[in-house]
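This report refers to the structure that appears directly beneath it.
Only one protein chain is missing; all other protein chains are in place.
Should a chain be cited, it is by its letter among A and B, assigned in written order, with residues numbered from 1 in that chain.
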Amino acid sequence: MEKQRERGQLALLLLPSTLWLGLFFLAPLGIILVISLVQRGGPVAWQLDGSAYVRLLDPLHLKIFLRSLTLAVLTTFVCLLVGYPLAYYIAQRPPRLRHLLHFFVLLPLWANSLVLTYAWMVLLRPEGFFDSLLHALGFAEPISLLYTPTAVVIGLVYWYLPFMVYPLYGSIEKFDFTLIEAAHDLGATRFQAFRKVLLPLTMPGVMAGSLLVFISALGTFVVPALLGGDKTLMWGNLIQQRFLSTPQDWPLGAALSLAMMLFMSVGIWFYFRVNRESA
Amino acid sequence: MNERSLSTTTRATVPIHRRATLWDRLLEPVLGVNACFIYVFLYMPIVVLIAFSFSASPFSAVWGGFSIDWYIQLFQDSEIARALRNTLIVASFSMLFATIIGTMTALALSKFQFRGRNAFETTLNLPIVIPDIVQGISLLMFLVLVVHLALGLPTIIIAHTVFNISYVAVIVRARLHGFDRRLEEAAMDLGATEWQTFWKITFPLIWPGILSGALLAFTLSLDEFVVTFFVTGPGATTLPIQVYSMVKRGVTPEINALATLMLVASILLVTLSILLQRRRSS
Partner (left out) sequence: MDESSVELKNLSKQFGAHPVVRDVSLQIKRGEFFSLLGPSGCGKTTTLRLLAGFDNPSSGEIFINGSLANGAPPYARDVNLVFQSYALFPHMNVYQNVAFGLEMKKLSRSQIQPMLEEVLSLVRLTGLESRFPKQLSGGQQQRVALARALVTHPSVLLLDEPLGALDLKLRKEMQLELKKLQRKLNITFIYVTHDQEEALTMSDRIAVMDHGRVVQVGRPEEIYEQPATRFVADFIGETNFIEGKIVSCDPPWVKVDVQGIQMSALGIPPYEKSREVVIAIRPEKIWLQKEHSSSSENQFTGLIEELVYLGTDTRYLVRLSDELILTVRQQNLDHSAFRKGDRVYLGWPAPCAQVLHPETEA
């Protein structure tokens, strides 16, 4: 009877979230799966058909996948390249300054990301901040980075750098710096100490940060929509267009969504595999 | 052997290497420059935006004189007032629902072992991981094709509550993780029923966690754009949607002012929540 009472409590506590997530999260994902498997037309015809997955492999789409992957990898790489030294630098400061510096890396996360992207538009557009600054400094040539892949990478790095620094800082701050001293004592140069001691021991942070940035950048929608223009479409924009813009193709949009999640799952799976091996 | 001779032999057998290479000496300054560069990168857009919102020449790096015209224009804009109202309604309701449901879920997960627990936890975390565009699209399809619900504020609230449940559950669980279950046992041992134990012991002690979960839910809902973009309907424009459509129509000085206000509001909100937490923990 004790068991029964506990089971009743459990059911009562889990009922609302099960219902809510089941109805408004899992069921919709199921619908997407169904849509991906039916025929196109008006905008969907309920006829079982796998052709959406064939249209997925259209060269035009493959080009966009490739661009998305490249931009996501590039973003991850840049974030790591500048984020690691930053996290290391912060971790070496005295405690008060350390907390402050860390806080100021994370603060932009809380600002409205749409607004921040808009700020970059203001900076990068023709006759915008950079352009007029260069002009005032005597450069005659007008520059406009807006609506280029460079602008998209700048925007993505801006959005996701805190995602990289947060786990990196976590693992570097926990790191016992007497180990570096021990390595020096045993004859290692600073670079050797970094490669043989610091980097391997902070690898979990590197992995977690890279995964977060990669997954987020791959699924992004707003940054390319605002900073990339029509020429630098990414995966997310493609999904949106197939559902909401002409020519509508819901089955293709659904297949694109599932393919995106598949890619992310591979990333997560890889992350957990590497983590398990190193543990 | 006296002390002096001992020290000389030591010195002789262990020669001191000075291994400060160029790389070693440059490392610290390079790290410092890198850090400076990043902070400039992070805050330049914010600073420039705020400056522009007060500048008579709202997009040029050349200062055009101080002006609050854009703010005056903004406050006279009834569309924006409506969007603000909608945003607050959505944020409040989704915070309320998500806090209650998320806390119940966290309590169940911390207290009970049950079959299918792993699957449940995975599902619970999925809304955090799954790209917002997929969440938005799938919910839109579900609403349009299956339940035929009219798009509007209720559908936005439903959508925001989905991911907020996950975030609240994560935060409250973290709080419950440090919670000593023996306190509950002690209360029951002293005659408190389960219901009394929850309200007298558990709730007061995990309350800060619930509060920060609620604050996070509120903030996330205020800022949410992508999911909202898909499930919004006529008359249910929120502030982020309003900003997006204004930006798409063309960059105007009015957006500078609106963006500045939104930035200041979120920074104030975060600072407030951090101060609250610090006071609580001390």
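Quick note on the criterion: contacts are C-beta pairs under 8 Å (C-beta built on N, C-alpha and C of every residue); 3 or more make two chains touch, one makes a residue touch a chain.
Note that the structure is predicted; figures quoted are calculated from it, not measured.
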| item | value |
| --- | --- |
| Residue of B:Met188, B:Val251 or B:Ala265 touching the missing chain in the full complex | B:Met188 |
| Touch list for chain B against the chain that is not drawn | 180, 182-183, 185-194, 196, 200-201, 204-205 |
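Quick note on the criterion: only the chains that are shown with their structure count from here on.
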| item | value |
| --- | --- |
| Centre-of-Cα separation between chain B and chain A, whole angstrom | 15 |
| Footprint of chain B on chain A - complex, ascending | 6, 9-10, 13-14, 16-18, 20-21, 24-29, 31-32, 35, 82, 85-86, 88-90, 92, 101, 103-105, 107-108, 110-116, 118-123, 125, 127-130, 132-133, 136, 158, 161, 189-191, 215, 218-219, 221-222, 226, 236, 239-240, 243, 250, 253-254, 257, 260-261, 264, 268 |
| List of chain B residues in touch with chain A within their complex | 19, 21, 23-24, 27, 30-32, 34-35, 37-39, 41-46, 48-49, 52, 59-62, 97, 100-102, 104-105, 107-108, 111-112, 114, 120, 123-124, 126-127, 129-135, 137-142, 145-146, 158-159, 161-162, 165, 169, 194, 219, 222-223, 225-226, 240, 243-244, 247, 251, 255-256, 259, 262-263, 266-267, 269-270, 274 |
